[in-house]
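Incomplete set of chains, arranged as in the complex.
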Amino acid sequence: MKERTVYINGKFVPESEAKISIFDAGFCTGEGITEVTRTFKHKPFKLDEHIKRLYRSLKMTGIDPGMKTEEMTRLTLEVLKRNLPLIEEDDDCCIVHNITAGERGHPYFGGGAGSTTVVIYCAPVGFRWYARQYETGIHLVTPSNRMYPPQCLDPKIKHRSRMYARIAELQAKLVDPEARALLLDLEGNISEGTGFNLFIVTDGVLRTPTTRNILAGISRATVLELAEKMGIPAVEEDLQPYDVSNADEAFYTSTSPCVLPVTKFNGAPIGDGVPGPITKRLLKAWSDLVGVDIVKQALDHMDDPQ
Amino acid sequence: MKERTVYINGKFVPESEAKISIFDAGFCTGEGITEVTRTFKHKPFKLDEHIKRLYRSLKMTGIDPGMKTEEMTRLTLEVLKRNLPLIEEDDDCCIVHNITAGERGHPYFGGGAGSTTVVIYCAPVGFRWYARQYETGIHLVTPSNRMYPPQCLDPKIKHRSRMYARIAELQAKLVDPEARALLLDLEGNISEGTGFNLFIVTDGVLRTPTTRNILAGISRATVLELAEKMGIPAVEEDLQPYDVSNADEAFYTSTSPCVLPVTKFNGAPIGDGVPGPITKRLLKAWSDLVGVDIVKQALDHMDDPQ
């Protein structure tokens, strides 16, 4: 089988040769910025929004990618084009950007990094990790550690310093190895999960935290747009565990699964404990939007080798 | 010139071949643990304490290094031994441990990492970055972002998710390109710098923050031990910028420079604006302890190629 192609710092290399230095700031200090864009029918979904958010993250962290958004977009599409021959017709992929502060003369002094490291690659969609949860729903658990607040590092920056998330996942998995962590903020409000945004449905209204201290998810925005078109009222507001526990239904949004039902929270079922009707309608609407049956595709590919 | 040797996952390789996968969790999500141990006269200083802290960090983050401390110590000494031929007699080096959650099947699902990545290598001491500051002292600036609190991720864990520190350094360098950032905690107390612990001297008393929300620095502990031997009273307590601004003298501790004078704070001189007498006595005592004139060695090597 032919190998995937990775773009690193101006070169296209086979994935097995895509290595970075142990002195790279992305490895040494987590000083990296990322985006993950999914394709539907081999077309990147909302690539412009992802590139725009990428540059916002870069600006806030003072990392200069060395090119304008147009060139970044062009390279992204080039990486996709080179990898498409490896992707089956009914399959799709994720395009990952990973941009770091680069290799340092000495990793422990701020004396300035060398040139920025830019990596762009295609990865299989992780269907295997979540496909069956379209039917069963996932279990979310609130760990005892808290989401870091914007005054330390703004969660609107999509960065790669995620050790806090590891701690959170470890705690959630003590409760249930299949569970994922939903972090509270320092005031005890729901913030975000380890890579996803939460939505709940109460009395027919979609409710989700504001972007004050979470990533402004592009999938999250897509759900809000779909809801508006479908006439489903939606509010952005502070939510607490009480609201999740007593919701009629819940789901999370994330680039790969788009919308994934949440059916259990801290050990107790949400509503009837099965994926809810509004969750399903949103998945249907998104599928229509992109011309791919999102759930079916995931189930069809969940056993693909990756 | 012969190349340095790096230990990666069971192999000793030349530094130029020491690369890690772009799918390594250390690169993808900053899920890495580190230690930096300095040598004096080619002997590692307090290696046991560094190994012990390494394992504390690993335990809290659920990363299994796949070996006990004895084996880790043995490997560390082996790395040093293989690199010593490259280090001149009056020079020294830093031994760096970098242990990550390893390569993942898919970077965006917590489905579990593969085997842990263990990297051990020797790096030159970064004399060039700080040697002249033994004489002039350094300028510290409090940025407007805050140190993350222990309930998000405990700073006593020496991890590699340091994007917050990049933001802090960017702000400090707006004031003075030579300055470094000293972060406040969420309550406005002095926490730690971007890689160092702060000490001040007020009326003959050494004062430094408690380890409640900072790294429990091994250099910091060394200063407290030296002070006790020298009869210098020392207290660990909450400090505020007022205390730093009005201190008689100040310095920071860090593995490479040991004790580095701080002579300016937020644009104003501390005390007389020159390294203070207790700072100098501590440097002298430490030099005596390890049999190396710490300042002289740094000045002698500050122009070495690295």
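Every chain is named by a letter (A and B) in the order it is written, and numbering of its residues begins at 1.
We adopt the following convention: a contact is a pair of C-beta atoms (placed from the backbone, for glycine too) under 8 Å apart; a residue touches a chain by one contact, two chains touch by 3 or more.
Source: prediction; values computed, not measured.
*Asks:* All chains are the same sequence, and 2 are placed; what is the full number of copies?
*Replies:* 6
In this text, only the chains that are shown with their structure count from here on.
*Asks:* Rounded to a whole Å, what is the gap between the Cα centroids of subunit A and subunit B?
*Replies:* Computed value for the inter-centroid distance: 32 Å.
*Asks:* Write out the stretch or stretches of subunit B touching subunit A in their complex.
*Replies:* Listed in rising order, the residues of subunit B that touch subunit A are 6, 8, 18-22, 24, 26-32, 34, 36, 60-62, 94, 96, 98, 100-101, 105-111, 119, 121, 123-124, 126, 129-130, 144-149, 151-153, 157, 159-167, 169-170, 173, 180, 186, 194-195, 254-256, 306.
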